[in-house]
Each structure stands twice: as C-alpha cells, then as structure tokens.
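Here the complex is missing one protein chain, while the rest keep their positions.
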Amino acid sequence: MTVTVSAYLDHNAGSPARPEVVAVVADILREAGNPSSVHAAGRAARARLEAARTSVAGLVGAPAGGIIFTSGGTEANALALKGCERPRMVASAVEHPSVLAYATDIVPVDQDGIVDLAALERLLAESDQSAIVSVMLANNETGVIQPVAEVARLAHRLGALVHCDAAQGPGRLVVSMSDLDVDFLTLSAHKMGGLPGCGALALKNPDFPMAPFLLGGGQERRRRSGSENLPGIVGFGVAADDILRKDTILEMSDLRDHLESQALARVPAARVVAQAALRLCNTTCLALPGVAAQLQVAAMDLAGLMVSAGSACSSGKVGESHVLKAMGLAPEWAGSAIRVSLGPDTTKNEIELFLNAWTDLAGRKGLDVKQAAQAA
Amino acid sequence: MAYSEKVVDHYEHPRNVGSMDKDSGDVGTGLVGAPACGDVMKLQIKVSPEGIIEDAKFKTFGCGSAIASSSLVTEWVKGKTLDEAAAIKNTDIAHELALPPVKIHCSVLAEDAIKAAIADYRKKSGQGEDEAEQAAG
C-alpha cells in the first residue's frame, strides 16, 4: 500500500493563504474598482483599502495613517532605507539581503546570532553623519529574536532612526510597534497567511517626510505611487484580523519544542542552532553533522516533507548561509543545517513524519540513532 | 467623494431653475464664476417695491455642489429683504449642504452670486449708486 503523505514545513519561506483570505480575495479579484476613481465602484474599493489599512495597523499597533502598502517586504525595506535619506545605514550582519543591500556599516552578532549592542554603540558614536539602524525582529533562518527595543533605545539616544524588518513576526510573536519603539517596521503578507505580492511599511510618525522612489499617481499619500493591489491588501487585512483572533503561538511553540527534543534525543550528534536563544515559536535550525544540508532537504523532499536549507530568496543560489557564518558556526555545522518552520495548522503527525524520515536518514548516514522516545 | 444627501436632493430636484427678464427694473442678475474654472452661476432675484425678494431663479454650470449651492440660495433668499439676503454667508451654505473642503469654493461662489444680484438690482433702481461711484472713484 502506498500512502502519499506530505507535510509543508517551510513556512518561513511563505505560508499558504488562510482560507478566510482566499474566500474574500476570490470575490474581490473579479471586481473592477480603482480606489482612485470617484464613481461608486471606486469608492467601494477605497473603503475596502482603508479598512484593510486599519486592520494591518491594528495588528502591530501602528497609526493607520502610518501604513504604506507595498508589493512586499523587499520593497518595504527599500522604501524605508532609501526613503529616510540618511547617509549612513547600519545593519546587523544577519539581516535579509534586501536590507544588507543598502548597508554602509555592519554590526556583528554573537554566537547565538544576537546583535552586538556595544559594537552598535561604537559604530554610531564614531561618526557625526545621521544614520538609520536596521535590525530584524527575528531571523528567517534561525528564528532568533533580536533585542529590538534595546537597539531602538540605544540608536535613538545617539540620534539615529530605527528600522525593523518584522516580516517573520506576525502570527509567531506579538509585534507591537510602540513596545519596540522603532520608526519603521516592515511587514510581508505572505509570511502571515496573506497573499504574495503584498507588504507594508509601518511608520511610527505618519507624517515622516519619506522620499518615495515609485513616483506617479500619488497613491498612499504620495509615498508609494501605483494603482493599489486591492485583493492583496484586503487579504492582508483579513490575515491580520485572523491572527489577532486565533492565537496559535503556544501550540506552535509546543510542537517545535517537541520536534527539537525528539530530534536531539534520537540523534545525539545533532544540534539545534542557537537553541538557548530567544527564538520564534515556529522555527528550528537543525544541524546533522556530516550530512550536507542539500542532501537532507532532498531526502526529506522524497519523503514528502518540505523543509529548506538557507533562505529561499537568493534566486536559486545554493551557497553558505551568511547568517550562520556571521554567528561563527564552523563550516561543517553550517553546511549541515536545515530549517524546519511550522505554520499555524501544522500537526503533531506531520512533526512525527519529519522526525521519522530525518532519523532514518541519520541512521543511513552512519550516525548513532536512538529509539524513538515514547514521549507524549 | 460621496455627496451629502442634501446635495444629491438639490442636484436631482433643483429648486427654482430658470431665468427672468434681466432688463426688467425689478430683477437683479448676478453672473459669477468662469467656464475655464468649471463653475458659472447665474442668480436672479425679483424684488418687490417694499424691498422684499419675491422670487429667485438660477442657472448653474458646475459640479453637483455648485448646483446645490445655487439651488439652496434661491430658496433662502425668497422672502428676505435685500440686507437680510446680503447677510447670507458661504459658511452657512457649506454647513447646510455638508460640503467637503474641496467644495467650499462652490458656497463662496453662491454667496458672490447673491451679492452680485443685489448689487445689480440696486444699481438699476438707483439705490447704492453713490456707493458704486465711490467705489469707482
């Protein structure tokens, strides 16, 4: 008997849209309505756009007027980092490439991947040029959560603006712009159950004089021209409301902890990267010494399990992870680390499937494997 | 933008559309605005020998708010003395019709139209000629 089983455990690369989102969006797609048109269809579109803006603002505690919808997290990062027009851009070494692309200075991280605050302070203090600091909320590869509020306090004290790429945040931890006290926050819809092709930049000060780089029709209060992606934006709003309604953080956290304890119990030689650090509830970066990450990923794929090696954004480049390298992980560990990232609907059964397949692989590769623990 | 119910009502059922004989001695005509700006209002008042506005008519080229503003003032000026009519303020019109900020100029134009019609009547009837001369001098 062949049973087709599969489990998608690559939510940090992108999640399926929540069913509530698809239901709403499928209808909106078929409608014509440009929010800039003055007729009834246009006004209805405008009302939907503004309702979604309120929902997304509510998710992260931003002022509604501070939400600028973009085509995704990458564009939101570019808008913040170019649009603030600061000559210096200081980023942590583990940022996403779409942030690092604009960095003039890099702050190192410690072995857990946490930004070195003392180094940041030195960097900011050494120049009179105005700066923006960009530190992500949580890393996409390791799930490690940065002390963003502390970064903000320090940076503000030294006169710098602060941007935080929170693409991996919503649904996995509570994101509060006021607690973080950052000036700009990047969000990505498809990482939180919305549709791909949509994101937002949240501004603490809705009237910040942002220099736009998409010029034209003057949409989004002149900060981002272009006809609005209404289905994407409405879906984003629905996903935001849904996250506030259905909190699955504890469930995901329990499952992830189970995965990690079982993985280490079954394969004692394995290691969870930055296990002691404060991490996202859904992410584990698991290293199997001596077994190349690509090989693990391929073996898991054959078993119907979607996990990943490194980030999915480098257009097919399979190279060493800049994140793990910055953490000082030895190449043999870094080259054998895979990312398993859970979603709100991931089941314990799916975790078992992964554990079994992965333990099997470890055994086939000659690693010492213990019997599956009977825990829970 | 959405129009208020009152604007829609005046637009769909304009009060006192029409013209009076502009050469008649008891009729004052105000023509304000410009086609190039997208609004022209013609407001006419018929004044009784006692100085009461007995009738008013308008014709307007413009948006819904301009039409509603002029329609509204024809209702308002009827039965008023010239001085009472001249005291109507654009803010009263804008408030009554709940005009959005971008449409305030329509109410300004309506106030101008009343003043122009009154001035025209006064000029014809000999009242206020001194003022006109003073202004010209």
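Which chain is which? They are A and B, in the order written, and residues in each are numbered from 1.
We adopt the following convention: a residue touches a chain if its C-beta (ideal position, glycine included) is under 8 Å from a C-beta of that chain, and two chains touch if they have at least 3 such contacts.
Keep in mind that, in the parts below, contacts and distances are computed from a predicted model.
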Chain excluded from display, named as in UniProt, from "NH(3)-dependent NAD(+) synthetase", "Transport permease protein", "Cysteine desulfurase IscS" or "Succinate dehydrogenase flavoprotein subunit": "Cysteine desulfurase IscS"
Residue in contact with the excluded chain [from A:Gly65, A:Pro97 or A:Pro268]: A:Pro97
Chain not shown: contacting residue from A:Asn77, A:Gln168 or A:Gln262: A:Asn77
Residue of A:Asp179, A:Asp301 or A:Glu320 in touch with the missing chain, whole complex considered: A:Asp301
Touching residues on chain A - with respect to the absent chain: 8, 10, 13-17, 19, 21-22, 25-26, 29-34, 36-42, 70-75, 77-78, 96-99, 101-102, 190, 195-198, 213-219, 225-232, 297, 300-301, 305-309, 311-318
Residues from chain B at the interface with the omitted partner, ascending: 1, 3, 8, 11, 14, 17, 19, 31-42, 59-64, 66-67, 102, 105, 109
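Methods note: only the chains that are shown with their structure count from here on.
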Interchain centroid distance [CA atoms averaged], chain A/chain B, Å: 61
